[in-house]
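A protein chain is absent from this complex, but the other protein chains hold their places.
Right, subunit A next:
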Amino acid sequence: MTATGLDKTALSRPERRGFNRDRFENRLFRVLKPIVIVLLMIVALFPFYYMALLSFRSLDSLLQNPGALWISLDEFNLSTYVDVLTPVSEGGQGFIIFMRNSLLVALSTVLLTLLVTIPGAYAVSRLQFFGRRQVSGLFLAVYFFPAILLAVPLFVFFTQVGLRGSLVALIIVYVSQVAAVSIYTLRNYFATVPVSLEEAAAIDGCGRLQTMWKISLPLAMPAVVSNGLFIFMIAWNEFLFALLFLVEKRDSWTVSLGLSQLSGSIEVPTTVLMAGSVIITLPIIVLFFASERLLVGGLTAGAEKG
């Protein structure tokens, strides 16, 4: 389909003297490729390097020498981390409490979502029931809906019933936000488990739930794990709903909210907040590299057509 469109001069080419387009392009791209790769690496990674660098410096040394790209041993300073983690009552910024909140919210979101969506995804991929198509369509629509439109009524509701500041309310909202994408990815994976295996189990006397639990779920475990990690990251990183629901209650701030609120005030030094940034980014990076292979599959699985 494409070869017919090729440049005729390139096709009928006995070795010509002088300018050779092929050789020129090959050489050009051979030079360009490493340059592009190095540039991309710098662009992608430098902000993280800078984050780590500033987190070990004091504010004074930053103000005196803003251009320094590395750090000398006598500048090296861990007090930023102590400051950012120490509870407010002891004069710190209380990130340890934010981390506890975030961990609680993210883990609950993962567990609750998987508990609800594994059977749901199984049903959508395996069982014929009334409205199956419509349900899938609804989930997909939810996934692309503007979060800000949902934020308005939820804000009104939580204000009316006085639930602002409640982590439980936040968890429920998170579950509803990720349930759709979770079902979508899991469904695609369940669809790859051969039906014949389940039929064999059914013939051997397994009930529907037993089959799901003993046959399909273990086979879909990679997808379940990557899905769980994906949900964890979403919940850990989420900002808008945390801002709307938790902002008045410092004790229930999540890490994202804590960092954004503190960075708005002038009293907390930038380098201390950089230590905070490292603390909230590090778990995500560790998780990501530990599970990169699984996760990359999970990220794309959701959008490929099943």
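By definition in this document, a residue touches a chain if its C-beta (ideal position, glycine included) is under 8 Å from a C-beta of that chain, and two chains touch if they have at least 3 such contacts; residues count from 1.
Everything below uses one rule, namely that contacts and distances are computed from a predicted model.
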There's a gap in the complex where one chain should be. From "Sugar ABC transporter permease", "Peptidase", "FAD-binding PCMH-type domain-containing protein" or "Cytochrome c oxidase subunit 1", what does UniProt name that chain? "Sugar ABC transporter permease"
Out of A:Met41, A:Val168, A:Ala200 or A:Met221, the sole contact with the unshown chain comes from A:Met41
Residue among A:Leu138, A:Val168 or A:Met221 touching the omitted chain: A:Leu138
Write down which of A:Val84, A:Met99, A:Leu167 or A:Ile183 is the residue touching the left-out chain. A:Ile183
Determine which one of A:Ser58, A:Ser166 or A:Thr281 touches the chain that has been left out. A:Thr281
Missing-chain contacts on subunit A, rising order, are 1-3, 5-7, 10-11, 13, 21-22, 25-26, 29, 33, 36-37, 40-41, 43-45, 47-48, 50-51, 54, 62-63, 66-67, 115-117, 119-120, 122-124, 127-135, 137-139, 142, 144-157, 159-160, 172-173, 175-177, 179-180, 183, 195, 208, 233, 236-237, 239-240, 244, 255-257, 259-260, 263, 270, 273-274, 277-278, 280-281, 284-285, 288-289, 292, 296, 299-300, 303
